[in-house]
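To start, the structure under review is shown below, and the notes come after it.
Up next is chain A:
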Amino acid sequence: MNKKVSIRMSGLGGQGVVTAAHILGSAATRDGLVSTVNPFFGAEKRLAPAESYVRISPVQIHERGEVLFPDVIMIFHPHVITMGKCYTMPFFDGLQKDGVIIVNADVFPEISADDCQALAKLNAKLYYLPATKVALEVGGTELATNMAMLGAFLNVTKLVSVEALKDSLAERFGGGKFVASGTTAALDDVLRSKYEKVSQLIEQNMAVVEAAGASLREFAVC
Partner candidate 1 sequence: MSKDFLRISPAFEDIMPAEYRELVASGPYGKGYGISDLGSHKELLEEHPLCAGCGLALSLRLTLSVLPAPEDTVIVGSTGCSALAFPQVALHNIHSLFGNQNAVAAGLKRALKLRFPDKHKDVVVVAGDGATADIGLDMVMQSWFRGELITTIMLDNEAYANTGGQESGMSPKGAVLNMAPKGKKFQKINMPELAREAGCVYVAAVSPANPKRLGKAIRRAILVAREVGPTYVQIFAPCPTNFKFKPQETIKRIKEREKDGTYLTREYISQEAQEYLAAMEGGNKDE
Partner candidate 2 sequence: MSITPYRVLVGPEGYLPPAAASRGVLLPEKGEALIEGAIVPEEEAMQAIATKLLSAKNPFFFPGPQLLWDWKEGVAQKAQAVKRLADLAGARVIPMPDYRPKYPMINPAVEINPNHPNLTIWHNKIDLCVFIGVHCHYANMALKIIRGGTSCYTVALCGEAGHEDAMISLCCMGMPELAKLTEIIRTMKGEQAA
Partner candidate 3 sequence: MIEQKVVAPEYLFNEAEREEQFITGSEAVREAIRRANVDMAISYPITPQSESMHLVGDIYAEGYIKEYFRGENEFAVMSSVAGAAMGGVRVFTATGGPGTLRAFEAFPTWAGARLPVVCAFMTRGINSPLSIQPDTLEMAYMLDTGIIMLHAENSQDLYDMILQAFMIAEKPEVHIPVGVFVDGFFVTHTRDRVKIAPPDIKLPPYNPYSAPVPVMDMENPPIRQMRDPFVMKSNFISYAAHASWQQEILAAAERSRRHIAHYLGSLLEAENENAQVMIVASGTAVSQSREAIESARQEGLDVGLVKLKSLRPFPTEELKAVTANAKAVIVPEFNRVGWLAREVRAALEAKVKVVGGPRVFGGMTMPPDLILDEIRRCANE
């Protein structure tokens, strides 16, 4: 890569946007890139809007805080678009030219003609996939939704390697140094309880990552 890529992940509390950002940033670091990751919480409530931001670059990143001008927008739940459960309106606010949007939806949510026009003008690439469905079917739990989203991201951007992603996942859930906080810790425990072994958790979640690519669809704007 030759320039900084800024990613905004919008979802609902409990869907793993923070964890997805962590794993992605960590994977980028493993690939020798530079990354910063930061979440923005309202308060740590499940199903409330939650956003996190990842910046990936070949060189040192100083900027922090909200990603106001994303190159990639990942939307983990259609309610982000349809119910306004996000910090920015419209959902593609600030998207850079030739930007990418990936939405977790069975069918792409209805968007207005004006929005379509704006997206077309940006030459935006829109993708969608039933990430939660993939997570349930392949990973056995909807808590793997974020992994499906990362699978889609990898498929579209090729920004980090699958190996690095796997290693990051292993580190995150391997019971090593990482200690999750409050609500995240609670969900971690639920996730771990779905699998007999950590190795199984990692294998199945990586299967979700791979399966996500297959169910990814492009959505033509107007």
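We adopt the following convention: a residue touches a chain if its C-beta (ideal position, glycine included) is under 8 Å from a C-beta of that chain, and two chains touch if they have at least 3 such contacts; residues count from 1.
These made the cut because all candidates are chains of the complex that A comes from, given by their letters.
Just so it is clear, the structure is predicted and the values come from calculations on it, not from any experiment.
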Touching chain, any copy counted, for chain A within the complex - options 1, 2 or 3: 3
Chain A - residues contacting candidate 3, complex: 21-22, 25-26, 29, 34-41, 43, 62-66, 68-69, 177, 179, 181
